[in-house]
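If you scroll down you'll find the structure; I have some questions about it.
Missing here is one protein chain; the remaining ones are kept as they sit in the complex.
Each chain gets a letter, A and B, in the order it is written, and its residues are counted from 1.
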Amino acid sequence: MTVDRLMIEAVAAHPLFRDLPAAEQRAIAECTGETVFEDGAMLMRQGDQAEHFYLILYGMVALELHVPGRAPLVVETLGKDEVVGWSWLVPPYDAQFDARAVGMVRVLAIDAACLREKMARDHTLGFVFYQRFLPVIADRLHAARVQLMDIYSHPADYAEAPSAGKKRGKGKR
Amino acid sequence: MQADGSNPARVIFKEGLQVLLDRLKAAGYQVIGPTVREGAIVYRPIDTVAALPAGIVDEQAPGRYRLGEIRVGEQRPLFAHVVGPDSWKRWLHPPQQLMWRAERKKRGIVFVSASAGGQPPRALLGVRACEIAAMRIQDRVLAEGEWPDAGYRERRKGVFIVAVNCGRAGGSCFCASMGMGPEVTEGFDLALTEQVDAESHRFVVTAGSPSGQRFLDVLPGQPASEEALRRAREQTAKTAAHMGREMPADAGSVLRASLDHPHWEAVAGRCLHCGNCTMVCPTCFCTSMEERTALDGKGTERWRQWDSCFNASFSYLHGGPIRNSGAARYRQWLTHKLAHWEAQFGTAGCSGCGRCVTWCPVGIDITEEVRALGTPQETMRHDGG
Partner (left out) sequence: MTADPMIPMPFRVVRQRHELRNVVTLTLEPEAGGRFSFQPGQFNMLYHFGMGEVPISVSGDPAKRRLRHTIRSVGAVTHALTRLRKGDGVGVRGPFGAPWPLAEAEGRDVVLAAGGLGMAPLRPVLYAVMARRERYGRVTLYYGARSPADILYRKQLERWGKRRGIDVRITVDKATPAWRGHVGVVTRLMSREHFAAGNTIAMLCGPEVMMRFSAQTLNRLGVSDGRIYLSMERNMQCGIGLCGHCQLGPTFICRDGPVYRLDEVLPLMKVRGL
């Protein structure tokens, strides 16, 4: 299989794959292309098959959740070097969010079926890939939980002792 | 011992003590001393030796305080008691204090200082070694930092201290293991050692300051013999050997290492969070500010009063208290007193007076709690602690 020299370099340069053995970098590069999305373009759509996942080289991608009758809600934005999408790893491989370009976005697009097939054949590739992908997922899950905590809310919204006594603001700031 | 070999210490009698009181009053001092009120010995202004708790002894144990009578032949000792629920803190760092007044004027708010002036200097009679130690501890906090408390410094500066070497140790006392008593060694003007036997009732008096010496020199009595001084020292040494309790020597490091110890929950289960220990403690200094506004809305007063880290509101931050469990509040008190105080002020925060042990309504004994916290956690679990 022939693969673009520049694509191998692009994969090898990404923080996620930087320290992989050359063979694995090459295998991933064989499934990778580079793509540009214009402002507002969709990288993936909620409910569709996740045919690709993306590594952002430039620009910002918004993950949106759609609720009928409401404006699309951006739950998270992703920037340079970040991973867009892991539904392609989880059967039945349906995308769970809309991913939309905010401004022009340049990405490495990895063909999900191609990589899945290689990982199924080469468990070493599968292992090193999961080894790098899982911390990304854990980190994002952690961030999502902190985001859920609504830590900047007005204290009265989440008072530990409901306003049974006197309410006094004694904190600095 | 003076340079010429004479001994400046004197032996005086009850009449001599009354002369001392009179001379202190004549010098402008208000004399505060131990006296019995409502079944306890407290520190109040006194005029005569008759106000002192003659023939009264206190029986103390964790959660227990009773006054009883004591006689030696026909003699009734004046200082057979140890320390009660009151402490000299009441007079130096009062429970309530007006800090300033403010008025709303056309040109903004006008603040008027409520100065500590206008009060007479005070002579404190019957101060024990642990209590002098407690004052020194409060001095570090309130008078010797970057921002000293003006009122405290004023009151403290003018104080004349007539100390007493303890002739017995109470059931809750542990000053010896804290290195804070029972012998009075510094920070006093005069020190008395009461000696009572069937024949006589006398006081060996030594001076701890030039001003104390001036009072001592004119007291009726006689120079103290070497024998009298030796007996006084022996008596205090005997007190040191009979302490009711003992604080483990490594209390500070034990507590610093135990912030997550399961035993805090166990203590919290017994603790009523009443704050008694902090109120009777002679070193606890925490206060809260309160605004007292005149009904016409034009004037207001800023008052400061004793507060306790056992109150949930003490650590209140918008939303709720930081120390929101009894265990967290108990831990704050004990670790502050015995460990963190050292880092904050370069001294332990406890003088070993034992008041917190006696006046705890459920009899929590901090020396025992430190011992429990020093027990390896594995053992605690096997014991069901």
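One rule holds in what follows: contacts are C-beta pairs under 8 Å (C-beta built on N, C-alpha and C of every residue); 3 or more make two chains touch, one makes a residue touch a chain.
Just so it is clear, the model here is predicted, and its values are computed rather than measured.
Listed by label, the shown chains that the missing chain touches in the whole complex are A, B.
Touching the missing chain, out of A:Val75, A:Met104 or A:Ala120, is residue A:Val75. Summary of contacts with the chain left out: across B:Ser177, B:Thr193 or B:Thr287, the touching residue is B:Thr287. Between the chain not shown and the residues B:Val36, B:Ala51, B:Leu67 or B:Ala102, the one that touches is B:Ala102. The chain not displayed touches chain B at residues 99-100, 102, 104, 107-111, 113, 141-142, 145-147, 149-150, 259-260, 285-291, 293, 297, 300, 304, 307, 309, 314-319, 322-325, 327-328, 331-332, 335-336, 339-340, 342-344. Against the chain not shown here, chain A presents residues 60, 62, 71-77, 79-81, 102, 143, 146-147, 149-156, 166-173.
Note that only the chains that are shown with their structure count from here on.
Separating the CA-averaged centres of chain A and chain B is a span of 64 Å.
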